[in-house]
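For this depiction, one protein chain was excluded, whereas all remaining protein chains were kept in their positions.
Each chain carries a letter (A and B) given by its place in the written order, and its residues are counted from 1.
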Amino acid sequence: MWFARKEGVVRRLVRDAGHLIRPALVLLAGVAVFLVVRSAIVPKAFGQYGHYRPGALALVRQRPIAYAGQDTCVVCHDDEATARAAGKHAHVACEACHGALAQHADDPAAHVPQLPDVANLCRRCHEKDAAKPPTFPQVVTAEHSGGMACNQCHQPHNPHL
Amino acid sequence: MDFSRRDLFKAGGKLLVLASVGATLEQITGAEPASDAYKMADHWWGMIIDIDHCIGCGNCVRACSRENGVPHGYFRTWVERYQIEEGKQPRVDSPDGAMEGFPPNTRERLKSFFVPKLCNQCAASPCVQVCPVGATFVSPDGVVLVDDTYCLGCRYCVQACPYGCRYLHPQKQTVDKCTLCYHRITKGLTTACCESCPTGARLLVDFKNPKDPVHEILRNNKVEVLKPYMATQAKVYYKNLDGAVR
Partner (left out) sequence: MIPGVNGFMYPNEVELQWSVLIVLYPYITGLVAGAFILASLERVFKVEAVRPTYRLALLTALAFLLVAPLPLQLHLGHPERSFEMYLTPHTSSAMAMFGFVYLWYLTVVLLLEIWLEYRAEIVGLAQTTTGIRRLIYRALTLGSYNVSPEARRIDDKVGYAVTVIGIPSAFLLHGYVGFIFGSVKANPWWSSPLMPIVFLFSAMVSGIAAVMVLYVVCSKLRKVPIDMRCLDTIARYLFYTFVIDFTLEMLDLVHRTYEADESFRSLDFMVHTRLWFSQVILQIMLGTLVPLAILAANQLWRFSVGVRKAMYMTAGGLTLIGIFAMRWNVVIGGQLFSKSFLGYTSYKMELVTREGLLSAIALMILPFVIFLVLIKLLPPWQEEKPR
């Protein structure tokens, strides 16, 4: 008696609410498709080190270098390095003035560096500016040289007169 | 002149260089670096900047731009000039990021100094926190990098950086920033900005290297990071930084 009544409730529920299964199925199908696609196209090893593609590290490292670095320069140019070591520019790296020369280090014949534009080069560092540390050698170029190029008096590798 | 040695170099003395400067191996031979040459777990990179040594020459800005192909008008590093009159708002300029240095200013009786800026390589990076997809991240050796094959270009990270260190690369349409010359430091070289700084105002440091001078510098000097109240665990430390700097 009681059992039959319960069965009736279930049957009525299926009859009157059965259509609600349909949007639920559509939704579930959507979620399933999403999960399948997701597992197929998430980059391999994503999350190995953290929430990112570990391949990105190699990608960033791939970039070729432009500045060869002091140690590479002196392999060949140790005479200039020796001259520089005696003067005030001892701690200025070659490429600080001569610019990026990795290509030159790679193939010295194919990439011959140009000499820097002295007027501009020296002034950037040594033109007087109140913001520069007071102990740093500075001049007002117009008063100091009267238009003469810096390297007419100063040797760039050892600028002391 | 040293023709003999240069000839030797050309003729195949590359091995000599390889032995002494393992760093340039890839660049000289074109070969891939040995995969075990660099261990990310052994490093934790940062930088020390000494305000009292910066002369505002802009070498770092030019070198960075050259080394990393930074698009014109955007900056991975730049230099600011502060001029502070007592009791007034500081006057700050950075013409074209100091790409060509600064026009001279000889106004005395001002407190005046230069401040080089770059990505602070924060360990608790607000930019990494907000990236919706994991296209920017702190590498295991402590460098904040961007995966430009994965970046959406939503620029939430640009908004989240308190220091203005990020920009949208106009050609790539992905976010770009200082990599601390990751392609150099993982080969044993220093960054382009440090390499080209004539006064040693910038120093690349490795906190995990017990012999690195950083430990002594931090012990013997009063240092500060930019905007410490942002609590980003910045790893670029400034020596002799003025409180007015933002």
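The criterion applied here is as follows: a contact is a pair of C-beta atoms (placed from the backbone, for glycine too) under 8 Å apart; a residue touches a chain by one contact, two chains touch by 3 or more.
In this text the structure is predicted, and so the values were computed from the model without any measurement.
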| item | value |
| --- | --- |
| In subunit B, positions touching the absent partner | 73-75, 78, 80, 89-97, 117, 126, 129-135, 150-156, 158-168, 172-175, 230, 246 |
| Residues of subunit A (touch criterion as defined above) contacting the omitted chain | 12, 15-20, 22-23, 26-27, 30, 34, 38, 41-43, 46-47, 51 |
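Note that in this section only the chains that are shown with their structure count from here on.
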| item | value |
| --- | --- |
| Contacting residues of subunit A [partner subunit B, same complex] | 43, 46-47, 49-53, 55-57, 59-72, 75-76, 78-79, 89, 91-93, 95-97, 99-100, 102, 105-106, 108-109, 123-125, 127-133, 136, 140 |
| Of all residues in subunit B, those that touch subunit A in their complex | 1-2, 5-6, 9-10, 16-17, 20-21, 23-24, 27-28, 40, 52-59, 63, 66-68, 81-83, 100-102, 104-108, 110, 112-114, 134-140, 145-150, 179, 182-184, 186-187, 189-190, 192, 195-200 |
